[in-house]
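Every protein chain except one is present and positioned as in the full complex.
Presenting chain A:
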């Protein structure tokens, strides 16, 4: 089944599903998008509902409808839902903003702004990523700072100055007090907020070329397994307890990988999107789950969804870890978008629904992802 596309007249930098309350077992219906590169950028809330009755062509049933939006100063560099009603955005002006969503999604208002959280001495520094674990927020930026906030406090809780001499591109929570950041010289750094010192608890990096890393995501169940994606489109799976080499290196894309996500409830599935215009869905085909697979290593193969030939389809896979019966463990990838588009900047997956946004100003929503 092909995803539904909607053109929304703004280049989309981030798309996120609104979290559903765990009590109700329903599919997510509301998502937020952030725009970039516009003179007036916006954060918008959309709804995708099963209307039941079909219109002229059955395809237009599930086209996302705009519920509300709000002006956003600067590009939306990152967007995260803090909880059902609050949305946090990271801006290219260096500000971190909390938006409040009215209960019936009729309006989006500004709840709190930390202006110039990220800055240089005489200039603005873009805030590149923000991550939430209610009520705490952590933001990172091009100025190399790591900042910890509490959602209800006006003042910043803690700033790690000069955490990094290069730009920090992404951050993720490992434990309640630990975060992992990735930067543009290819390092993963672990920070423990319980420690007083401003130096990282651990630094991991690939030997060899220092390729900038752009995205990171933690395995939902196992806190030591982390996936990263970088400028060369390589997907790396790391075990942060062990040493300096990643478990697995997979040639996923031919250009920068912008986002990598483990599926939150079924971690055998992994999704990546890239500047080369493709969105890949990775799944293990053997019976074992991903963590045991990591211990044994795997071969992977890229399978095209629609039969359209792609660059690198015939390339053999780079696997840094090959042990034992690895031929039994396979990782297969399928393309989720029907054709090559401009860069896919962001994706989010929840239950069976996938939403992604592209530089071609289109949002794609897929409601029946096979997970």
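The definition used in the following text is that a contact is a pair of C-beta atoms (placed from the backbone, for glycine too) under 8 Å apart; a residue touches a chain by one contact, two chains touch by 3 or more; residues count from 1.
Just so we're on the same page, contacts and distances are computed from a predicted model.
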Original post:
From the names "POP1 homolog, ribonuclease P/MRP subunit", "Nuclear pore complex protein Nup85", "Two-component response regulator" or "Neuronal-specific septin-3", which one matches the UniProt record for the unseen chain?
Top reply: "Nuclear pore complex protein Nup85"
Subject >> Absent-chain contact - pick from A:38, A:84 or A:134 >> reply: A:38
**OP:** Could you tell me which of A:143, A:217 or A:239 touches the chain that is not displayed?
**Re:** A:143
Original post:
What residues on chain A make contact with the chain left out of this view?
Top reply: 7, 9-11, 36-39, 75, 77, 92, 120-123, 125-126, 128, 142-144, 162, 164-167, 183-185, 187, 189, 200, 203, 205, 207-210, 212, 231, 255-256, 275, 339, 341-343, 359-362
